[in-house]
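Missing here: one protein chain of the complex. Every other protein chain is in place.
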Amino acid sequence: MKIGVFVCHCGSNIAGTVDVAGVAQAAKNFPEVAFATDLLYSCSEPGQEAIVQAVQEHDLDGVVVAACTPRMHEPTFRRAVERAGLNRYMFEMANIREHCSWVGKDKDANTRKASDLVLQAVEKLRFDRPLQAKSFDINKRVLVVGGGVAGIQAALDCADGGLEVVLLEKTSTIGGKMAKLDKTFPTVDCSSCILGPKMVDVSMHPNITLYAYAELESVEGYVGNFEVSVKKKATYVDWDKCTGCGLCMEKCPSKKAYDAFNEGIAPTRAINIPFPQAIPKRAVIDPTYCRQFIKGKCGVCAKVCPTEAIDYEMQDSFVQEKVGAVITATGYDLFDYRKYGEYGGGRYPDVITSMQYERLLNASGPTGGHIQRPSDGREPKKVVFIQCVGSRDKSVDRPYCSGFCCMYTAKQTILTKDHIPDSQSYVFYMDIRAPGKMYDEFTRRAMEEYGAQYIRGRVSQVYPYKDSLIVRGVDTLLGSQVEIEADLVVLAVGAEASRGASELAEKLRISYDAYGFYMESHPKLRPVETNTAGVYLAGACQGSKDIPASVGQGSAAAAKVLALFSKDQLESDPQVALVSQARCVGCGKCVQTCPFGAIQLAEDRAGNPKAEVIETVCQGCGLCTVTCPQSAIQLQHFTDNQILAEVNALCQQAMEESFES
Amino acid sequence: MSAGNGRELRIVGFLCNWCSYGGADTAGVSRLGQPTDLRIIRLPCTGRMDPLFMFKALLSGADGVLVSGCHPRDCHYSEGNFYARRRLELAKRLLPTLGFDSGRFEYTWVSASEGKRWQQVVTAFTEQIHTLGPGPKFSH
Partner (left out) sequence: MSPELSYAYYPGCSGLSTSKDYEISTRAVCRALGIKLQEIPDWSCCGSTPAHTVDHVFSAALSARNLSLAEQMGSDTVITPCPSCLTNLKVAAHRMEQEPAFQQEVNRHLQEPCVNTVQVKSVLQALIQDLGPEAIAKQVEKPLSGLKIAPYYGCIMNRPPEVMDFDDPENPVAMDEILRGLGAEVLPYPLKVECCGASYGVARKDVVMQLSGKLLDLADSLGADAIATACPLCQMNLDLRQDQINAALKRSFRLPVFYYTQLMGLAFGLEEKDLLLNKLNVPAGPALAKMQQAAEAAAEQDAQTKEQ
């Protein structure tokens, strides 16, 4: 075997703390290495060409590139190796950047380490075998989880592209957070006027199946062939019969139900349709408030319903769907404003969240768009906005910037002035973050045209005094304390991962960060992909985002799915398990262990039971390889001999025995 | 930044591709300094981690072995790390029988976003191995 080794400088990223030329020199003495050199940027076009040329000139059988993490450029170099005429699996990478040059300060130690890692890769490569991918059929349907604006956009784009879409929404209507907003920045256009038509499009689109009031129960399978189970939660109303007339809601005697859509600022009925433009416009009973459920008698809604749609006996039901790709668009939740005791949220009725204020501003909200204090219904004249409530604060474990609060606060000061011309708004801020088209101009308008007073500093305390709230804070620009007697205090609560995000991630087998936001495959270059093939991200589930960014990402995720489905077949990863018929004793342990059902027992010509791997189903985890008492089933490209060769390379001793034959 | 008195010991790490290998990458991208003793072998999943690899490494002269995978319930392959946990816990208890201090082997869970945690795990484990000193060497 003739192996070529290419050690990358990565500019100064590696060469700064590793003697790159020295590593290449050392590699010349490694077993079966026929060629070794260093390259300035191996992933660049000239770098890749140098590899291709060397393969052809020196007639190499395999290539080792010592550079960055294989999670970044392994596919790049595999393609280069293939261009040179080799099988793409006759290639190994040594990670001498993320695992070496970037984490060690001592150049000598780093160089020794890099050299070890190259030897490790060479030893593994000696056991590499050419592998061929298999093709398999795919199901060109897509599941979109979450019916906020990102999910709506993704669903519509996929459906317009000709795909069948299954859209899942956990509440009884699509629309998400955007449906609650009054106006949107920086244009101050009506939120429901721009979202409403899109929601209607979803309901009318022949390619979209909408499951509202439903959740993802389980996911099986893999890219191209997922099988999902959808839980349709009991609504206690037969939606096939319900016409959304709202008569039940009018007559319902239980008038103290929590209104999630209105953020709890006013109660709703135990049976309700969240808002007039809801899609689907169907009623749902909340059994925690319904008298029929609590006291066992009432039945008013069942009596008044003209279509006899009420069904108190309804149970959760499950639907199975087959799809080829999944887009998660589960959005975000708001920070719990009660965590800041000093602001008194939850204790003082006139300290409210920005989303509650949005509902007060909204003409279809519980106050008909008239701003009223929750405590006494009085119109506030002095409104204080406190920004960064649950953003950029390590003490509440929210060190990140939520990104959109500066903008919506500016919007709310403008709307306050529009609603109450003789009002005055004050905004306590840390910094104004307004990077975006027309964004900074917008915050300037709030200050200059609408007279909002911006005070740079934090608030130390809010407390009631007689009929108003005293807001005490600091003006760091003036270097003085500030006290404002306010009628209403609005907390600009930040975004956090939606509740249940981690459970969904576990079902989809995707990663999430310390705060529960889903991890993209690469922060710059693969922002809507996950590390699980066929699962994509859209909107704030990946990190806090405003509406334009969410819509953009919804479309981006849809484009990824359309590209994936542009072929009729996908190539399977050939790094799968392979059974040695000679060694297999047909015990069936691998069959029991495989999480994917990718192994079955078949009979050989003599009628003996033998394990058989379904290559397009195998996901390449290697569980079976460790389970097999005979070492008969080996995960290709990660065989026992390969890993032991790496161990031996690192332990500098010759391998003396082999677990395989 | 080497733990101990400047002399490196040989530590072999087995990391799953999806979580801990990514976590180590994240630590690198964030330039979170670590001791240089560790060498990492990439596995698809800790479910691929045959305890024999660990024994083999220690018998071949490694001073410490570290395995790290996805947090329980977060496995990319659903349940690989549950198998790993059972196998490795058992293997760890066998070590004293073979003449190794059981502190020479640890397994842990680090997600792809936990660069900081990876730095702490590597630093702490390297210190632990340096406290134990070079491992017993067997002649062949």
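Every chain is named by a letter (A and B) in the order it is written, and numbering of its residues begins at 1.
One rule holds for everything that comes next: a residue touches a chain if its C-beta (ideal position, glycine included) is under 8 Å from a C-beta of that chain, and two chains touch if they have at least 3 such contacts.
Quick caveat, the model's predicted, so the values are computed rather than measured.
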Shown chains that the omitted chain touches within the full complex: A
Residue, one of A:Glu32, A:Asp59, A:Glu308 or A:Glu342, that touches the chain absent here: A:Glu342
Listed residues A:Pro464, A:Gly516 or A:Pro609, member touching the removed chain: A:Pro464
Where the unshown chain meets chain A, residue by residue: 340-342, 344, 347, 461, 463-466
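Heads up, the rule we're going with is that only the chains that are shown with their structure count from here on.
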Where chain A and chain B are represented by their mean Cα positions, the distance between them in whole Å: 29
For the chain B and chain A complex, residues of the former touching the latter: 1-2, 8, 10, 12, 17-19, 21-22, 24-25, 27-29, 31-36, 39-45, 47-50, 52-53, 56-57, 60-62, 70, 73-80, 83, 87, 111-114, 119, 140
Chain B contact footprint on chain A (complex, rising order): 69-72, 95, 97-100, 102-106, 109-110, 112-113, 116-117, 120, 505-506, 509, 511-514, 519, 531-532, 575, 593, 595-596, 619-623, 625-627, 635, 638, 640, 643-644, 646-648, 650-653, 656, 659
